[in-house]
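Missing here: one protein chain of the complex. Every other protein chain is in place.
Lettered A, B and C in written order, each chain numbered from 1.
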Amino acid sequence: MKVKHLNITENMTISEFITQLDESGVLGAGRIAHATNLLADSMKDPETKIFLSLAGPMVPGGLRKVVRDLVKNGYVDLIISSGANLTHDLVESFGGRHYAGLHEDDESLQDSGIGRIGDIYTKSEDFEVFEEEIHKIFAKINEKYNSISIQKFLYEIGLLIEDDESIIKTAASNNVPIFAPGLIDCMIGLQLWIYCQDHDFTISAVEDMAYLSDFVYNSKNVTACMLGGGLPKHYTLASNILTGGIDAGIQITLDRSEGGSLSGAPLEEAKSWAKAKKGSNLVTVVGDATVLFPLIVAGALDKIK
Amino acid sequence: MKVKHLNITENMTISEFITQLDESGVLGAGRIAHATNLLADSMKDPETKIFLSLAGPMVPGGLRKVVRDLVKNGYVDLIISSGANLTHDLVESFGGRHYAGLHEDDESLQDSGIGRIGDIYTKSEDFEVFEEEIHKIFAKINEKYNSISIQKFLYEIGLLIEDDESIIKTAASNNVPIFAPGLIDCMIGLQLWIYCQDHDFTISAVEDMAYLSDFVYNSKNVTACMLGGGLPKHYTLASNILTGGIDAGIQITLDRSEGGSLSGAPLEEAKSWAKAKKGSNLVTVVGDATVLFPLIVAGALDKIK
Amino acid sequence: MKVKHLNITENMTISEFITQLDESGVLGAGRIAHATNLLADSMKDPETKIFLSLAGPMVPGGLRKVVRDLVKNGYVDLIISSGANLTHDLVESFGGRHYAGLHEDDESLQDSGIGRIGDIYTKSEDFEVFEEEIHKIFAKINEKYNSISIQKFLYEIGLLIEDDESIIKTAASNNVPIFAPGLIDCMIGLQLWIYCQDHDFTISAVEDMAYLSDFVYNSKNVTACMLGGGLPKHYTLASNILTGGIDAGIQITLDRSEGGSLSGAPLEEAKSWAKAKKGSNLVTVVGDATVLFPLIVAGALDKIK
Partner (left out) sequence: MKVKHLNITENMTISEFITQLDESGVLGAGRIAHATNLLADSMKDPETKIFLSLAGPMVPGGLRKVVRDLVKNGYVDLIISSGANLTHDLVESFGGRHYAGLHEDDESLQDSGIGRIGDIYTKSEDFEVFEEEIHKIFAKINEKYNSISIQKFLYEIGLLIEDDESIIKTAASNNVPIFAPGLIDCMIGLQLWIYCQDHDFTISAVEDMAYLSDFVYNSKNVTACMLGGGLPKHYTLASNILTGGIDAGIQITLDRSEGGSLSGAPLEEAKSWAKAKKGSNLVTVVGDATVLFPLIVAGALDKIK
């Protein structure tokens, strides 16, 4: 196939841009076109379940609405998230925000009670509100349960918050389960521990495995869409071992492979572990997921309409 | 300060090599020398507790003995690990190994029951032995406990295995606690789930927080040594919020910062969150931890003798 | 400023997408929006000259038409390129192409006379035609000159080829000078050496400096747009030392800074050398230039119309 040079003009649509990338077909252009086509095909196919994993600052980085809309419109069937992205979703549901454009050094930020994530900033007062509100929610859930699985716990939180923009609420309303095996390692987890110290309440990660494995067994095809690596990527792939691996996978990451970490590992490697099926359709896009995932989603939305 | 050019000769010792890097003082040389001096000072100081976090294939990648020896010799006070590194530690305790030098594609590896981690290979028969043995251990622990925290659970495992080379056993024998908040996301976790389905047994991550926070409160100074990023890095830093942050930190990683993920974040960022104290001594070494950590440890051992 | 979450919908235009990135304002989104606004402002301003540097496989990777159109439409005033991009431009002018979708190993490719650049492939027969044609061009230029500067040499080549899609021809027709200080290190250079062995013909890089410095002196403002790093990035920045540095700069690269190489260096570093003015508007976009530059150009074209 000949590489066609991109033809960039005024008034281009995302759809026309992706077509140009597709016709080029090489380097990042080829990978993004591949990912877009794969995501669109998966969104169109009623037999395919889309698992979305969220690691890195996807919510602070501006993808909250992208993820929420995919869930609301039935394009994501299951979410595996870091605790942090769920914490930041709730911070906004409770009235907090994320901020840009500060340029102080980190010691001054500490004095001002401002936490930094790259060039994203958070305010301690937003976290104080978060703490107050989350404890009220713990109490309400504790009225119904003394022990609960992490997924069910997040579902209950989703039912209790009012913010329609929330990923957690939208997922609950649309029966899209959210798994967060590392939930303890975030502000929700920290507050949960404080709450548990003087209340009869425990959450369990082990319990989720039954529901997750049933979900995997009942999925004819699984396309895993992995933003960032870490525990969410690993858990997403590992949960599919039960059925011989995912049928298709997209990962978007800046991590590299030479250190051997799973986060930077090429998806092909998952085949050796039967976490991806032989012949599965896999693509790794190298870059910043907070830009490239929206681009791919926009392209896929146009392909399926 | 003038950059001194490295003088590389025959029969150099690691100690002489690190001195050369120190006298150069720039780029990677400066960072490695900084990390070595910081680690040595922390090892020497009875008032300083060293927290070691393990993400990425540190055990499969050849660091099992390095970590075990640091624990055995009292140079590591607390470990925060990914579940995978603990699984691979046990795989070897049960007679399994890790392998190099295969060059098949991932689909053939799947057929041969060989899992790949970069250029490291594992055999399914080793995992079968692992499954058998770990269930026996679950049963023994279940005789004493119906509910247990992850840290205590790993401690009990350590008491029950016989392999002196094991990190888990050596940590147990030396009362070095191991935390693994994401334990559920590894083969130990998977087998645990299978075990729990027909046994009255649960583990809890939340319970560990009390012990961990006490440990942090009782540490006059904390130096965090972070190999790779992910949940272990985050948990290590977050656990020190309670006392205003770590006093010193070393991270070795190939991840980069522009995507905003914690794994690639400069340690300075932790200051804004009070996960590192103002004025704390922080250094990021960019490279492969399975090579650079042993180099730094070798250099530090020579400095403290 | 609050981070606004991206709103991704059907039928989006590039312009709407860039606006979303701009309103997010953080991580890659903020950098791409910054670069797009800066490029648009520079394109609009008659007082600003845009220097474009090309390193890495920009022509093989699908950007030939993007660069050619920018030149044709008067949006690029000066090009500094690696020899390779110019060779590949001529390969296509002489009827050759670049290819995608092969998946042989490199030893088989050698047997098939196919050169690989990532996942881009070239054919030896295309290079054979290139050799024939370029020698005819050398002879024609040699009729007029025995000694010529690299820039003037490339200009003469541009006048002699017929392909309107060629960057070199379009630049010549539009009086946009192309500098290639490393020209000797490419197929043009290799053939040139062969030609020079039995012809009285020499080219000189030194001679270009006079023209380049005059060009810089006569540019009220310079915005440097640097795709990839290497010698083209260095030469672009260095040429502006004469006037105290560039006024604005955009670089798009996957290289990182810790090794100290100029290719991965943040543009801020150029300020210390007076290769960028104090207060100059500088932005580094981390990612694949063959995707992100077209995105930025498409966004800029919409802003200036």
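By our rule, contacts are C-beta pairs under 8 Å (C-beta built on N, C-alpha and C of every residue); 3 or more make two chains touch, one makes a residue touch a chain.
Predicted, not measured: the structure shown is a model, and the values here were computed from it.
Undergrad: Tell me which of B:Thr13, B:Ser112, B:Asn146 or B:Gln197 is the one touching the absent chain.
TA: Within the whole complex, the residue contacting the unshown chain is B:Thr13.
Undergrad: Using the definition of touch stated at the top, determine which of B:Lys65, B:Lys220 or B:Lys278 touches the missing chain.
TA: B:Lys65
Undergrad: Have a look at B:Gly118, B:Gly249 or B:Gly264 and name the one touching the chain we're not showing.
TA: Result: among the candidates, B:Gly118 touches the missing chain.
Undergrad: Could I get the residues of chain A that touch the absent chain, sorted low to high?
TA: Residues of chain A in contact with the hidden chain: 26-28, 256, 258-260, 286.
Undergrad: Which residue numbers on chain B touch the omitted chain?
TA: Chain B touches the missing chain through residues 1-15, 17, 20-21, 24-30, 32, 57, 60-66, 69, 97-101, 118-120, 165, 254, 286-288, 290-292, 294-295, 297-298, 301-302, 305.
Undergrad: Which residue numbers on chain C touch the omitted chain?
TA: 55-57, 60-61, 82, 84, 105-107, 109-110, 114-120, 181-182, 184-185, 189-190, 192-193, 196-197, 202-206, 209-210, 228-231, 234-235, 238, 253-265, 268-274, 278-279, 288-290
Operating definition for what follows: only the chains that are shown with their structure count from here on.
Undergrad: Which chain, with its centre taken as the mean C-alpha position, is closest to the global C-alpha centre?
TA: Nearest to the common C-alpha centre lies chain A.
Undergrad: Could you classify the chain A-chain C contact as same or different, where same means more than half of all interface residue numbers appear on both copies?
TA: same
Undergrad: Can you check how far apart chain B and chain C are, centre to centre, with Cα atoms defining each centre and the answer in Å?
TA: Chain B and chain C have C-alpha centres separated by 44 Å.
Undergrad: Report the inter-chain centroid distance for chain A and chain B in whole angstrom, where each centroid is the mean of the CA atoms.
TA: The answer is 26 Å.
Undergrad: Touching two or more other chains, which residues of chain A qualify?
TA: 57, 60-61, 118-120, 254, 288, 290
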